[in-house]
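A single protein chain has been removed from this complex, and every other one stays in its place.
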Amino acid sequence: MHPALSIIVFTTASGLGYGLAAVLGLGLLDPLSWSTKIAHVLALLLIGGGLISSTLHLGNPQRAWRALSQWRTSWLSREGVMALVTFVPLTLNAFSVIFLDRHLIWAGLAGTVLAAVTVYCTAMIYASLKAIDAWHTPLTPASYLLFSGAGGALAASLFAASGTGPWAGLAIAGMLLLVAAWAVKLAWRNRLQRRPRSTPETATGLGAIGKVRLFEPPHINDNYLTSEMGFRIARKHASKLFRIAFAAGLVAPLILAFIALFLPAGGAMVLLALAVLAFGAGVMVERWLFFAEARHAVMNYY
Amino acid sequence: MTSLPSESTPKKLGLVIDLDVCVGCHACVISCKEWNTGGYGAALSDQDPYGGAVSGTFLNRVHSYEVVPEGGEVVGERGEARIVHFPKSCLHCEDAPCVTVCPTGASYKRADDGIVLVEEDMCIGCGLCAWACPYGAREMDLSAGVMKKCTLCIDRIYNETIPEIDRVPSCVRTCPTNARHFGDLADPGSDVSKMVAARGGFDLMPEQGTRPVNKYLPPRPRRNLASSAPVQVEDTSGARGLLAWVDSMLDRI
Partner (left out) sequence: MNERPRIDLSKPVSDEIRKTTCYMCACRCGIDVHIKDGKIRYIEGNRDHPVNRGVLCAKGSAGIMTQHAPARLSAPLKRVGPRGSGRFQEISWDEAMSIAGEWLGDVRRTDPKKLAFFTGRDQSQSLTGFWAQQFGTPNYAAHGGFCSVNMAAGGIMTIGGAFWEFGSPDWDRTKLFVMFGVAEDHDSNPIKMGLSKLKKRGARFVSVNPVRTGYSSIADDWIWIRPGTDGLLILSLVHELLKARRIDVDYLVRYSNAAWLVVDAPGTKDHGLFARDGEGKPLVYETVTERPVPSGSKGARPALSGRFQLDDGRFAIPVFDHLAKEYLDAKYAPEAVAAETGISADTVRGLAAEIGRVAFEEAIEVDQPWTDMNGERHQSFVGRPVSFHAMRGISAHSNGFQTARALHMLQVLIGAVDCPGGFRFEPPYPKPLSAHPRPHGKAEHFGSNQPLSGPHLGFPLGPEDLLVDAEGRPARLDKAFSWDAPIAAHGLMHMVIANAHAGDPYPIDVLFLYMANMAWNSSMNTAGTIAMLEEKDEATGEYRIPKIIVADAYASETVAYADLVLPDTTYLERHDCISMLDRPISEPESVNDAIRWPVVAAERDVRPFQSVLIDLGARLALPGFVDSRGGALYADYADYIVNHERRPGIGPLSGFRGRDGTRAGRGAANPEQLNRYIENGSFFSAEIPPEAHFFKHANAAYQDFAVKMGFFDTPQPVTFQLWSEELQKFRLSAEGLREPVAPEAHRARILAAFTPLPSWYRPLEEAAVDRSEFPLHAITQRPMAMYHSWGSMNAWLRQIHTANRMFVPAAICQEQGLEDGDWAWIVSHHGRIKVQVARTETSNRDTLWTWNAIGKRKGAWGLKDEVPESEKGFLLNHLIHELLPPREDGMRWSNSDPVTGQAAWYDLRVRIEPAGPASASEPAFRPARVPTGKGAEELRYGQEWSK
């Protein structure tokens, strides 16, 4: 699948934003602290920015509102609906924290649950597509949720460290989620080695005659399908990128957060900030690979 | 609403494509483009039409495959590879994944005849339906920003302003080898259903669970010429023998 920048930015940013929002919703951070207020703003910015980014690839963004109508069947529609619904408690709580210095418990918890549901919906857009073997697994929503949670916890620990609240617990939770996310991701990636559900032989129905090989494509140049779904990445190149993602998205934040545990708040803040940045970069690469390594069934025809 | 019709549609209009006679001439490809660029919905645009990156929207394309036997069937004089030309357009699946993923309801399957359509005014051009389709039946028109797909020439097949004989999809109307057939696959008595039954018509990628309406007829098995070679009895009579035989034939005329 073609790794479109707008979608990668969207899933990375909104994943982090929803994760942060979900943790904030638990009310563990001091609503009086300026850093908590910034955290709320940042979460909303990440979510909003991601959503805007996601509309960039639309052919007719002016009709985007229509995407809210098909929540009964479409995960994309559900995601849109949930994103809007989630905004209500998140905004409410953020408003309260920022302007009234007060955390709203019910709005906060509702925000936490809805954020998780929204991330789940996002993941299910991909996981529901049978035509893309790599995505069509419960591991996809699991990894999205865990990455989101890990990012959220790490980011929250940063803001807690910057403020007055206790932050070590959040950092530890973030580290645990991080390990879990990457464990799921490794399992997800292992699945790529499996025999694909569809092959050129099943795609053409000519397997009974023999091995099927494309002799000539229908048109010589690329078309929409091959540009959109024909992305191919060399295995060597992919492994290298995965190692980068793994180092930036797991190893670096883990080490940084671990060291931070033994430092005073000021030093911890710096390390945790670096950990969040490394994590964000790692997840960006991971998301790029999420697309680049996924092979669409239609490519059996090409 | 992008729910699929709750019950099987009373009619299942679709195509049956005969891989035994398709010679890969692309007549259907261009006829489709020509009909549909001025027909239902936005034009099928072409980007950089006279330049290096020329690429346009097509609703039907013909692939060509080399099929190399791994033993078993006799496919040619020497068991060599054969070429199969393979036209492909929307299969109007019964469990059309492209319909259910649509967030806006633009994509739908008609309840009465099963045709899968896009209502372009509602399409936001998110491309998810193209991702959901394992067959590559949907192409985003880069100019209109809406998803295009085979409509089974819905503006032909019910069109009372054209002669009845022409109320078939443009690709079927034009196919010089008669490799494309149109009809109701829900009706076991229809020509297309009978053809599918007689020739072992099959689904593409049945493992995707899409239950395509369109069917493909496989290339017929080949017979081997060398096996018709007579058991050789050496004829040593040469020209003399032949001429004597001819003489005897002349007497009979």
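The first chain written gets the first letter, and so on, giving A and B; residue counts start at 1 in each chain.
We take it that contacts are C-beta pairs under 8 Å (C-beta built on N, C-alpha and C of every residue); 3 or more make two chains touch, one makes a residue touch a chain.
Just so you know, these numbers come straight off a predicted model, no measurement behind them.
Annotation: of A:80, A:205 or A:218, A:218 touches the absent chain (contact as defined above).
The chain not shown here touches chain B at positions 1-3, 5, 20-27, 29-31, 33-35, 37-52, 54-56, 58, 64, 66, 68, 76-78, 80-85, 105, 108-109, 111, 117, 119, 121, 143-144, 154-155, 158-162, 165, 170, 173-179, 219-220, 222-230, 232, 235, 238-239, 242-243, 245-247, 249-250, 253.
In the full complex, chain A touches the hidden chain at residues 215, 218-221.
One rule holds for everything that comes next: only the chains that are shown with their structure count from here on.
Our note on geometry: chain A versus chain B, Cα centroid distance of 40 Å, whole angstroms.
Of all residues in chain B, those touching chain A in their complex are 1-3, 19, 29, 53-58, 61-70, 73, 75, 81-84, 86, 88, 97, 99-106, 122-128, 130-136, 139-142, 144-147, 202-209, 216, 218-219. Contact residues of chain A toward chain B in the complex are 1, 57-61, 63-64, 66-70, 72-77, 80, 125, 128-132, 197-198, 200, 202-206, 208-219, 221-225, 228-229, 296-298, 300-302.
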